[in-house]
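With one protein chain removed, the remaining protein chains of the complex are shown where they sit.
Each chain gets a letter, A, B and C, in the order it is written, and its residues are counted from 1.
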Amino acid sequence: MNPKIHTTEIKVRYAETDNMGIVYYANYLVWFEVGRTEYILSEGLDYADIEKEGLFMAVIEAHCVYKAPARYGETVVVHTWPSDIKNSSLKFNYKVTRKKDGVLLAEGFTTHVLIDKDVKPRKIPEKIRALLT
Amino acid sequence: MNPKIHTTEIKVRYAETDNMGIVYYANYLVWFEVGRTEYILSEGLDYADIEKEGLFMAVIEAHCVYKAPARYGETVVVHTWPSDIKNSSLKFNYKVTRKKDGVLLAEGFTTHVLIDKDVKPRKIPEKIRALLT
Amino acid sequence: MNPKIHTTEIKVRYAETDNMGIVYYANYLVWFEVGRTEYILSEGLDYADIEKEGLFMAVIEAHCVYKAPARYGETVVVHTWPSDIKNSSLKFNYKVTRKKDGVLLAEGFTTHVLIDKDVKPRKIPEKIRALLT
Partner (left out) sequence: MNPKIHTTEIKVRYAETDNMGIVYYANYLVWFEVGRTEYILSEGLDYADIEKEGLFMAVIEAHCVYKAPARYGETVVVHTWPSDIKNSSLKFNYKVTRKKDGVLLAEGFTTHVLIDKDVKPRKIPEKIRALLT
């Protein structure tokens, strides 16, 4: 039961680089977000719609290991897949590679809890659970 | 009737620099926002409270002229003052200088319209108008 | 002699939104940067290569008029075209529209000076000038 892995390409923006001439480390978490938005979309869900229903996927943990730098002008590929889908929480896993040579730039994960507007944990709706598993 | 000019110090963050080794140009608009938040606070208002009342200061125009670069580790000073306070709109003006030598780094303005949650323009409340003029 | 207009699509990131539920105003300048990077690429140049030759397109002015908000999950289209190509400076113009209905969200420009590593203005190389005009 291997999960589907979704891949998204991102062109490195000048805004994302820093004084060291490489992509600033916090921006990998932004790319992770792009990866999971696209993963969810690829399953036929739209996270914007989930929020319109008053549900939010709050991040409770984020982790990233940096292997090699990304630079302006390069295209990176974010590989995203879910795991550990529990009652009201789930995990997304990521690998970021450089498109031109496949070199691994970073890998990490984010853990999320589904909450409502009152910041109360909510059971992941069956519709969503079915699509992610 | 010169307006009061409020000054706020900002330490340049690594995250704000780019590949050129200087502060990325869009971040001056973030510093302008810090300047006007602090200006409003210095007048005894809290923009967070204004939003809690369902009023938002939407930006309708932004302009910045870049004179000299800011670098990581430097402290900049944002000088902020309002002008052109009309029925439902107002302008904030900014000068950004380098603290250690006073060199002008950038200057610009933002124009705002007060709107409600339905994105309808609203008259600037007298309480706010009185404080800004 | 109408200039070529280049269009680039950008999917709004969660990171780009703010407390008002719309895209934070400084991010339009980031999108302008994506637009001009793609414009230059579409002409067969790579701005990353220009920088490797020790030339930088410093921004000396930026301007943006905001017409309507962009929201998470929407796709925007950045329309980019150069103008006012002078000895060592040039201007890029932008219109940002919402993809699904073509509504104009913002328009603006940035003015640039070509400089070298010593921050001295440099004549725009003929190779670049030819491609932009």
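Points to keep in mind about this one:
The definition used in the following text is that contacts are C-beta pairs under 8 Å (C-beta built on N, C-alpha and C of every residue); 3 or more make two chains touch, one makes a residue touch a chain.
Source: prediction; values computed, not measured.
Every shown chain touched by the omitted chain in the complete complex is listed here: A, B, C.
Among A:A26, A:L41, A:V77 or A:L131, the one in contact with the hidden chain is A:A26.
Only one residue from C:Y24, C:Y39, C:F56 or C:F109 touches the chain missing from this view: C:Y24. Where chain B meets the chain that is not shown, the touching residues are 11, 13-15, 30, 33-34, 37, 46-48, 51, 71-73.
Remark: the residues of chain C touching the chain excluded from display are 14-15, 17-19, 21, 24, 26, 71-72. Within chain A, the residues in touch with the undisplayed chain are 19-20, 25-27, 29-30, 33, 51, 56, 58-66, 69, 110, 119.
By definition in this document, only the chains that are shown with their structure count from here on.
Chain C has its Cα centroid nearest to the centroid of all protein Cα atoms in the structure.
The angle needed to superpose chain A on chain C by their Cα atoms is 180 degrees, rounded to the nearest 5. Where chain B touches chain C, over half of the residue numbers in use are shared by the two copies, so each contributes mostly the same positions.
Note: the chain lying farthest from chain A is B, by mean C-alpha position.
The geometric centre of chain A is 27 Å away from that of chain C, both derived from CA atoms.
If each chain is reduced to the centroid of its CA atoms, chain B and chain C end up 23 Å from each other.
Listed for chain C are residues 30, 33, 51, each touching two or more other chains.
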